[in-house]
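Note that one protein chain of the assembly has been removed; the remaining protein chains are unaltered in position.
Let's look at chain A:
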Amino acid sequence: MTQKLVIIGAGMASGRVIEHLVETDPDAFDITLFNAEPRGNYNRIMLSPVLSGEKTYADIVTHDDDWYVAHGVTCRFGEAVTRIDRDAKVVEGANGPVPYDKLVIATGSAPFIIPVEGKDLPGVITYRDLDDTNAMIEAADAGGKAVVIGGGLLGLEAAAGLAERGMDVTVLHLMGHLMERQLDEAAGYLLRRDLEKRGITIRTQASTVAILGEDRVEGVLLEDNTGLEADLVVMAVGIRPETRLATDAALDVGRGISVSAQMQTSDPDIFAVGECIEFDGHLFGLVAPLYDQAKVLAQSLLDDGAAFVVKDTATKLKVTGCDLFSAGDFAEAPGREDIVLRDPGRGIYKRLVIEDDRLVGAVMYGDTADGNWFFGMIKDGTDISEMRETLIFGPAYQGGDTADPLSAVAVLPPDAEICGCNGVCKGTIVDAIAGGATDLGGVRAATKASASCGTCTGLVEQLLQVTLGDAFEAPAVQPICGCCELTHEDVRRLIKSRELKSQAAVWQELGWTTPNGCHVCRPAVNFYLLADWPLEYRDDPQSRFVNERKHANIQKDGTFSVVPRMWGGITNPTELRAIADAADKYNVPTVKVTGGQRIDLLGVRGEDLPFIWADLNKAGLVSGHAYSKGLRTVKTCVGTDHCRFGTQDSTGLGIKLEQVLWGSWTPHKVKLGVSGCPRNCAEATCKDVGIVCVDSGYQVGVAGAAGMDVKETERLCDVVTEAEAIDVTIAFVQLYRENAKYLDRPYKWVAKVGLDWVKERVVNDLDERARLIAAFELSQSIYRRDPWAEHARRAQAFQPMADLSLEAAE
């Protein structure tokens, strides 16, 4: 008979319970799920990548609306349960009571708030859910200073995310070193050093006595009377189990809701699971044990005896570039012995703690590849006396093999844990692979390995490689977006090979699941089509991001910026006068010299764009494409025209290059530089293409970067004549247009295909070079024209389509 099951809290623990229930016996329960948050279950531990901008909320949803519908779960999201009436067997929510036969409390925990003055000021945020994360993202958008109170896992992930978003971040930590519960002092020091390298300020032994501010937070006061300015304060000092409902209902509650090994509370019809419970004196703060609990609870609910046992857990920090691992007990004690390995050059520290010939703890920093191997030994109590001498060098050394990156994984025993979050061991994964899971997605679906925090993704891929050998196709790559299952590379290939020449053809033939794509795939597909079929396909403005559709950069207040082209950085009094007149006429609030040798008029109203362009056109000025994935600037120095060191006409070459390349669309923006001699005043050696003039000719470098990454160009070739320098540049740009993934700058693309592959086509194979140049010219016969001039003629399209100010005001 179907029983009524009510679950309070749609978090990571109860999400697993429901999965087990619907998998094992979908008809056993009629489930009602309450959640105080206005949404269902998402992967809470991935909030940190959302904060840092590596992922979006959509990426971390584990159960979407369709899933709940498909499994018949009645959702009461955005509705907190206020009371449990045990006599009537009813729970009460804002929208009315719900009766239960069995009840599960899965309310997680609540952030601990230190009871200091000012703790309730606006601008003080805890870190627990999506709303907190969004509040931090919004605060970070405004810039300024952030103070994070708490140097544990959560605090540091918050600090790294906020720093990534450009805030000036200080972490206050009460103890002597960071993450003292998981790290020893040495590892804590290395972590601190790496965080400081990212510009994060760390203060240890810092005790907060007050949060200052009138209407919102302005600063933090420390015990030693230091005052710190703060526009945002994040409190991440710990959590406490959310037990209020249980306490009010008079269930047995210690620090958490007391449960038996079957997850049963003191009321036989009420169960509890997750961070809100206390079991055998233990509280829980990581997902691995919660998943075990979830399994046990599902079995208890289905009357299938199972018992929860507490296991050791291992900790990792999800901050890119800070690799740490900690497991077991590493406190010093009589009878314990340490084995330590330090490599200061590479910033590596490893410490193993041994007691009675068994490994009892491990702390590692900088190189954590062997973490799971050690963790396995801790859990199994393996006798290590035989390998004591070499233990710290890890599993690869034990076999006496060379340091092959895969051999470490290969020698792991079948019961070595790979995925800490979900407690999946090597044997389970190998079985899943044998059972047909031949890629990451398959392994995830079959075992849940790497489906939570994702830090073991690399290990799972290595296992696939070890197990399948050549049959494993290199790391599974991401589809473009949720609209299709294909990668960028696949879509590019299929557009060419199947001669797909319209977006509709791509959507249809390649199995898009949405009617017409989304804001992620549409711009990419639009570019691929126009790059491959310049005559047959026309650029679709509706698939362009606003800047490219409007031919101007949108500003945060909805106005636009206008940057006219200045060929090779050269201008003259007429152009300058036209710019000055336009600035006057259209009340341009800011006129700025850009980093790309031209002038930016910022703050132009959208309605005025066609008119300001028309005025600029009259003086011969055209669009500078400061908004496009296309040719931006060709930066030059004065070269032989004026400079006493100049070897060739760098300004002239720059202008010629800009005149050939302008107007073309490319996978990402393209910037060039031409310097007249190796003193390199035009910074050519960090451009997408950079040419350095020398006495013997021209050194053509490609794949430089000076934006989010900084990288020197690599030498494509040395050529003697200016004409040849222009030819190889065009051929390179066209090869990039034909092959790169949308939004890969040239340096990223070259890193994937290899410089030799590029050289072969652009430098060595003269037929291919000629073909590339011809293909580029063909495309330019359509796109080498001023979009401003064209749009200025359609000024109407830039105005509101109607003005109802009068009507609506009546």
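Criterion: contacts are C-beta pairs under 8 Å (C-beta built on N, C-alpha and C of every residue); 3 or more make two chains touch, one makes a residue touch a chain; residues count from 1.
Convention: contacts and distances are computed from a predicted model.
Chemist: Missing chain's UniProt protein name, "DNA replication and repair protein RecF", "FAD-binding oxidoreductase", "tRNA-(Guanine-N1)-methyltransferase" or "Recombination protein RecR"?
Modeler: "tRNA-(Guanine-N1)-methyltransferase"
Chemist: In the full complex, which of A:His173, A:Arg522 or A:Lys629 touches the chain missing from this view?
Modeler: A:Arg522
Chemist: Who touches the missing chain here, A:His63, A:Lys550, A:Lys687 or A:Lys759?
Modeler: Selected residue, touching the omitted chain: A:Lys550.
Chemist: Footprint of the hidden chain on chain A, which residues?
Modeler: Those residues of chain A that touch the unshown chain are 38-39, 56-58, 61, 78, 131, 134, 138, 141, 514-519, 522-523, 541-546, 549-550, 554, 556-558, 800-810.
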